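With one protein chain held back, the other chains of the complex are shown just where they sit.
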Amino acid sequence: MSKIETDLSPEIQLEMLKTMLKIRYFEMTAGSLYKRGLLKGGVHACIGQEAIPVGISAHLRTDDYITSTHRGHGHHIAKGADVKRLMAELMGKETGYCKGRGGSMHVAAFEVGSLGAFPIVAAGVPCAVGAAFSMMHQGKDQVAVAYFGDGALGQGTIYEAFNLASVLKLPVVFVCENNCFAVSTRTEATVALKDIPSFAASFGFTGVRENGQDVLNVYKTARAAITRARENQGPTLLYFDTYRFEGHYFGEPEIYRTREEVQKSRDELDPIDIFSAYLLDAGMMNKQSRDEIEISARAEIEEAIEFAKQSPDPNPEEFAKYVYA
Amino acid sequence: MSKIETDLSPEIQLEMLKTMLKIRYFEMTAGSLYKRGLLKGGVHACIGQEAIPVGISAHLRTDDYITSTHRGHGHHIAKGADVKRLMAELMGKETGYCKGRGGSMHVAAFEVGSLGAFPIVAAGVPCAVGAAFSMMHQGKDQVAVAYFGDGALGQGTIYEAFNLASVLKLPVVFVCENNCFAVSTRTEATVALKDIPSFAASFGFTGVRENGQDVLNVYKTARAAITRARENQGPTLLYFDTYRFEGHYFGEPEIYRTREEVQKSRDELDPIDIFSAYLLDAGMMNKQSRDEIEISARAEIEEAIEFAKQSPDPNPEEFAKYVYA
Amino acid sequence: MSTREQGTSPRKLSYLLAIREAMQEEMRRDKNVILLGEDVARHGGGFGVSKELWEEFGDAQVRNTPISENCLAGMALGAAMTGCRPILEFMFMDFSALAIDQICNEAAKVSYMYGGQTNAPIVFRCPQGGLSYKSAGAHHSQSLEAWYAHIPGLKVVFPATPYDAKGLLKAAIRDPNPVVYIEHKALYSTEGLVPEEEYLIPIGKADIKRSGNQATIIAAGYMLQYALEAAQNLAIEGIEVEVIDPRTLNPMDEDCIFTSIRKTHRVVLVQEACRSGGVAAEWGMRINEACFDWLDAPITRVAGADVPIPYAQSLENKVWPNPTQIVDVVKNACYFK
Partner (left out) sequence: MSTREQGTSPRKLSYLLAIREAMQEEMRRDKNVILLGEDVARHGGGFGVSKELWEEFGDAQVRNTPISENCLAGMALGAAMTGCRPILEFMFMDFSALAIDQICNEAAKVSYMYGGQTNAPIVFRCPQGGLSYKSAGAHHSQSLEAWYAHIPGLKVVFPATPYDAKGLLKAAIRDPNPVVYIEHKALYSTEGLVPEEEYLIPIGKADIKRSGNQATIIAAGYMLQYALEAAQNLAIEGIEVEVIDPRTLNPMDEDCIFTSIRKTHRVVLVQEACRSGGVAAEWGMRINEACFDWLDAPITRVAGADVPIPYAQSLENKVWPNPTQIVDVVKNACYFK
């Protein structure tokens, strides 16, 4: 349970809880749609990791930018994306954010600052660096947040991005979600980088490693980073430890870990449970208001499914639309 | 002047001086051949940087591996390459190491363990990692040394290499020659990485930053690294500060620095002067023996030019030979 | 007891298991054959192709790696130049883009650049394509063989059947040159006869998968299935087509292809990749150069659309070739003039 004091009003904190629940239900729903064959492609759930984007986004404006990954529903919903259009995109509908061209792995929501999910590991990070560069160039004060997983630390491009952002003092925040695995591989088996503060310092910027299960801790950790970016003081690397409760994608066999390990994490590390317990304890909500929040979050997702189901498929004749602007 | 005590016999130290002189004359000769149009392509001199490969190679066996760069003559000569075949390669002759197919930028000398010059910045580093991996796999005790410039620290692949070598504990030594420039760009203008020990430590291996103008300091610094590799204790990053006396390539305009800066470096940082002064001072040679060494180094280069000039061009009809093994 | 006597009866094997068996046999034969890639160990790689190999060969020969495509390709090169024979699996061929520098600028060129001092026996395993592997979208469905077939120093193979998959992979592993070995994701579960005995399929040899004399269809990978389906439908209508599976995309088996076309006088090229600048263009160009006088109709292509692969299935279905298109195009060729 969180022990963090923040400046967040109870209303905002309850809103954050609701967002976490929306992400959770969105993905659980996507999972069951996937099992029923209503969704295709690879669908990667961030269940267990919801605190990170919600804690980060609490500092972001709609016109701030994010770049996301194959595991990006949470990043998008936390940034304010419309779950209707998001669900429609997962179902490949014309009303989806990308008009059904992108799907879960390539969703983007420009209206709320998402420059897109980049399912090629680490590929979105340079894009966030570019958006930050662009803001600096245009004298605007928007910041850019690049989300990526622990596996992305194997990808050279990300170090190019760290270096560029440091050299150019760009308003970008690098957010690593270490969920203990890259597909079947435990982080420490293939990623040597451990000491985040030393690493970032050796490149002339700030890095911190923090618990990512407590949304208020994420919020608190992110504050300095986003302020630094907003004030053109350069980049920060935020490395959050978290855990992926679902398989790498829905339907993935998970031979690399025991059920017990997963259950233990679900029991002890669920960011929604942790935050709920805090809010109850702090008297910001009671059982009933918690139920109301849950019901309203669920309702939004139900509505989104309805919307998506009712929506038309893209017109097959328009398969070549948007290849060129 | 060096103040370093070593275990090197006077004979070996004189041999090292001679090697440094051979590198120097080899490149000065290449420069004048280039000006006279007898060499083509890009020829990149390591004049001023000779101490590094000579200090490193003093620990290496012929069957140890190196990977080199566009600025690779020194790496090769220090590793024992035949200056005749090297010069012939620069002249594009059939007797060259690569039978004239490679030239200065793509020379290799497998007979002495050079896996090749890789003129694509940082591209040779993964190859050295692979050779180290291969030795580990085959249970052999050869080590691999990857040379690269400061500019290579902008290239993401090199971090992939650091990570892989650390994770797999590979017998590889990474040698960065920071000669203050990447073409026209000063190191600090585009490379944020400064604190080498912290950086390497954050990745779980050892890194040191040292003066690269004093060959005995290089030798001393390299000892632990190569021992570590030889004993399968994992990689080391050696970062040497040095200075490039010539332009980026022969004929490059050098608008990015003053003549004074270069002259000052030549006066104060010449590794051959520094080592000569030490050897004279320590009584390991006198003026006369120093002259003799110089004469014999020059003679080898003269011989190499003669050899190369006398050598035949590749047979034009064999332009497609070696495309496939 | 000779190998023959051990049993000549071929078994049914899936394309996936054929690839696995090829690796297994070669790894048993030579402990310097090593498999590298993301999650290739217990997990078996992106598609389970290498499952069970780690249990048999351990870390020494089957090694999980970080997500470092370019460095892995370069590491494979360094290992190949010093006595190993690495097989590197890219989880999806789309990601080989990250490694194209090491594949095309280094591995492909070391033999030549270094004047024959070295060579690079590496197999780059590239699962590619879309089709029954549906809705993977723009970054997990591409067919990028044309990039590699353009680069001298590389060989490029693309088996369409379990039999070819096994024989070509064994040949690729033993080849002294870097080989881009393309496996089609939608073929993994398809089955075919594979002998128990060891065999290799020479790189550079096409295979006539169906004989005919009224037109030639050339199709590799998954497209072969469509071509054969089309051929069957055409036969019902009395048009007997020859279907050639090039199997190797570089070097091209000109003999086999030209001989067929000089017999049939008509040719249809099928390619899943985006139409423009794909390997079919090269086939067509060479056929035109060598068989112009024998051609009774223009060389025609059935190819993927020039679009990134969309996610929605309504769109996806418009992007790739299908057997009906092939039938139509062959008929057009046959009724030309």
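Note that the chains are named A, B and C in the order they appear, and that numbering of residues resets to 1 at the start of each chain.
Throughout what follows, a contact is a pair of C-beta atoms (placed from the backbone, for glycine too) under 8 Å apart; a residue touches a chain by one contact, two chains touch by 3 or more.
Since we're looking at a predicted model, the values are computed, not measured.
Considering the whole complex, the hidden chain is in touch with A, B, C. For the chain missing from the display, the contacting residue among B:I56, B:V121 or B:A146 is B:V121, taking the whole complex into account. Touching the chain that is not shown, out of A:A30, A:L115, A:A200 or A:I293: A:L115 (per the contact rule at the top). Of the candidate positions C:A22, C:I67 or C:A97, contact with the hidden chain is made by C:A97. For the chain left out of this panel, the touching residue among C:L35, C:A146 or C:V241 is C:A146. Across A:L8, A:V129, A:L269 or A:A297, the single residue that touches the chain missing here is A:V129. Only one residue in the set C:S14, C:N105 or C:N317 touches the chain that does not appear here, and it is C:N105. For chain A, the list of residues touching the undisplayed chain reads 65, 67, 96-102, 106, 108-110, 115-116, 118, 120, 123, 125-135, 137-138, 144, 156-157, 160-161, 163-164, 167, 321-325. Hidden from this view is one chain, which touches chain B at 40-42, 92-93, 98, 100-103, 105-106, 119-122, 151-157, 182-185, 189-191, 255-256, 313-320, 323.
As for the chain not pictured, it touches chain C at residues 70, 94-95, 97-98, 100-101, 104-105, 108-109, 112-113, 137-139, 146-147, 149-153, 250, 252, 273-274, 276-282, 284-285, 288-289, 292, 295, 297-301, 305-308, 310.
Operating definition for what follows: only the chains that are shown with their structure count from here on.
Seen from the C-alpha centroid of chain C, the farthest chain centroid is that of B.
Chain A and chain C have Cα centroids separated by 37 Å. Note: centroid distance chain A to chain B, computed from Cα atoms, is 46 Å. Shared interface positions of chain B, i.e. residues touching 2 or more other chains, are given as 156-157, 160, 163, 167.
Counting partner chains per residue, chain C shows two or more touched chains at residues 65-66, 68, 70-71.
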